[in-house]
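Starting off with a structure, shown below.
Missing here: one protein chain of the complex. Every other protein chain is in place.
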Amino acid sequence: MGLFTRSRPIRSLLCWLLLAPLIALNLFPFAVMLSTALRPRDEIFINPQRWLPSRLAVENFSDMWTSVDYGAAVLNSLYVAAASVALVLLVGIPSAYALSRYDFRWKRKYQLFLLITQMVSPIVLALGLFRLFVWLGWIDSLDPVAIVVAAFNLAFSVMMLFNYFSTIPRDIEEAAWIDGASATTSLIRIFLPLALPALSVTAMFTFVEVWNEFVITLTLVRSSEHFTLPLEVHALASNLYELKWHHIMAAVLVATLPVTVLFMWLQRYLVGGMTAGAVK
Amino acid sequence: MRERVSNPILLYPGGPAKAGEGGLRGIFRMFRVSRAFWLILPGLLLTALVIGLPILILIWTAFHEVSRFGVLLSFNGFANFADVFADPLFYAALLRTIVWTAAVVLGTLLLSLPVALILNEDFAGRGFARLLILLPWSVSLTMTAVVWRWALNGQSGLFNHLLLQLGIIDTPIEWLGTAPLAFTVQIAIAILVSIPFTVTLLLGGLSSIAGDVYEAGAVDGATGWKSFRHITLPLLKPFVNIAIVLNVIYVFNSFPIIWVLTQGGPADGTDILVTYLYKLAFKFGQLGKASVVSLMMFAVLLIFTVVYAALQMRREEA
Partner (left out) sequence: MLRKCLSSILLATALCSGTAYAGDVRFVVPPYSSETEPFFKEVEKDFEAANPGINLVLEFTSWETLNQKLTTDIAAGSPPDLALIGTRSLTDYAAQGVAEPLDAHMTPAFKEVFIESFFSPSMIDGKLMGLPFAASARAMIVNKELFEKAGAKPPTTWDEFMGAARQISKLPGTYGFGLQGQGVEVDAYYFYALFSFGGRILKEDGMSALNSPEAIAAAQSYKQLIDDGATQPTPTSYGEAETFALFKQGKVGMVFTFPMLIPQIKKEAPNLKYEVLPIPVKTTSATYGITDTLMMFSGAKSKDEAWKVIEFLYQDKYRAAFDEREGLLPVTKAVAASDYYQKDPDMKAFTALLPVAHFAPLIPNFDQIADITVRALQRVYLGEETPEVALNRAATEIDVLRKK
């Protein structure tokens, strides 16, 4: 249907050739991470540079891990991500359910409101948030970070859930009501199990976003014991007198790889979700 | 570019939820109005508190003299506004923000369109190619920027090494040492990380164009470039518009790339509004001025959001 009408093998070759420069640029940072994370300390600032180290310095990972207490950062990131995802689902499911099942007066207004909250970036509000939490006496803790990040991710999750919820036929719940189940019971017993796939995909997308969050954490967290992964990496990279790039790249790899794998698997749903929307 | 995953589904608000009418359903409906209110209340409260309160605080702060320790001293009218408008660094950052946003958004679009068209073709290993194109989306901007900062090191960076190996350059380049070059590099990286989202958006648009439109076109003699020019592009236009508006919003707000690579330097030559704002607020403790800049940026964002909403409505009506 498209631009090239040649035979499939030639077309395939052509497509790959055209995409190659971009793919190479996308893979380049990963090559840099790997190449640097696996070299000994004295092969960092070398000139001329080379790709392969003289030996594989796997000890970089354990050295880095203990010297900055990276395990704590992993736990902090997991905590914030889990708390945020839980809060987003807890608050987001009712909102999305209301949007998909009820027709109420300010439905459009609520949608517009959600849209605006999604457009506002944390950086613009950073100072206001900071003053808010100082006023509450609740600075330098991970809980406010989780709440703020949840709020900024709510709109995305609500609209994503709403879209899936709308595809679940309402007859099923209405049948349950007629059988005498209360609305709440039917929501929990009948509706949510049906929506489980959507819930998990939404949860995982939120997870990836929270995992990578930087600005809010940078603003609200001070002590290194509360650093999340992006903050810890940023701190390592802004060390004044000595940049241990082999440690920094090891840290980046540890933080990035699991999420990248998760994302590779999720991206099917991303494109799929859009197509589904477009077909409607 | 994105700080958060942009919401593809937001493109399709409204949805199919239509309330029943009359009879038993009418009673349900009355009942539902208040129930719906209770259901959306938690979400409303959360966002109103986290996003609404800070805005009020910013407005309040913007009209006060603030001490270095964040204590509001006295109401000072528009003095903070005057301070901002008297600061040459503000104008420089504003101008650079415009260049930054325009260059990244246009660059992203120009590259994403062909990539999306290719990915829409049927070819061997398409799924894998798509995965590789979307790869940067999974890495946090902070981490990406940290990796590039090291890769772009003049003496020992692997980027110079690669270009030397390929024979593209013959002496190492100090990518981040001079502002114009550093800014160009930052724009390029920003484009690179914005492509995945834009391509995804456009792919969604392309897949919505039904095959029979092309078949009908082919009957009329529209193939290849002609079919692209007269069928694909017009049908894709709403998606392109949305990609532009969303990217403008994300790029305008983008902080980590410039912050990590140069912190706005050298000589403030890569400062954009967000980095200028962050320095005012958290480095120099000029909270009054910083509040003013925040509010102005918020106003700009609001305008773009309205534009986006309008585009959205038009799409739905169409």
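Each chain carries a letter (A and B) given by its place in the written order, and its residues are counted from 1.
Basically, a contact is a pair of C-beta atoms (placed from the backbone, for glycine too) under 8 Å apart; a residue touches a chain by one contact, two chains touch by 3 or more.
In this text the structure is predicted, and so the values were computed from the model without any measurement.
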item: Hidden partner chain, touching residue among A:Leu87, A:Met160 or A:Val233; value: A:Leu87
item: Touch with the omitted chain, as defined above, among B:Gly107, B:Gly154, B:Gly217 or B:Pro238; value: B:Gly154
item: Among A:Cys15, A:Ala57, A:Ile93 or A:Ala146, residue touching the chain not depicted; value: A:Ala146
item: Interface residues of subunit B (partner: the chain not displayed); value: 45-46, 49, 67-71, 153-156, 174-179, 265-268, 279, 282-285
item: Absent chain, residues of subunit A that touch it; value: 41-42, 44-47, 67, 83, 86-87, 130, 134-141, 143-144, 146-147, 222-225, 235, 238-243
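Definition applied: only the chains that are shown with their structure count from here on.
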item: Interchain centroid distance [CA atoms averaged], subunit A/subunit B, Å; value: 15
item: Contact set on subunit B toward subunit A in their complex; value: 3-19, 29, 32-33, 35-40, 42-44, 46-47, 49-51, 53-58, 61, 70, 111, 114-115, 117-126, 129-144, 146-151, 155-162, 164, 172, 192, 195, 200-201, 203-205, 207-208, 211, 214-215, 223-225, 228, 249-250, 253, 255-256, 260, 274, 277-278, 281-282, 287, 290-291, 294, 297-298, 301-302, 304-305, 308-309
item: Subunit B-touching residues of subunit A, taken from the complex the two chains share; value: 1-5, 8-9, 11-12, 14-16, 18-19, 22-23, 25-29, 31-33, 35-36, 44-51, 87, 90-92, 94-95, 97-105, 107, 110-132, 134-135, 147-148, 150-156, 158-160, 162-163, 166, 183, 205, 208-209, 211-215, 219, 230, 233-234, 237, 243, 245, 248-249, 252, 255-256, 259-260, 262-264, 267, 270-271, 273-275, 277-280
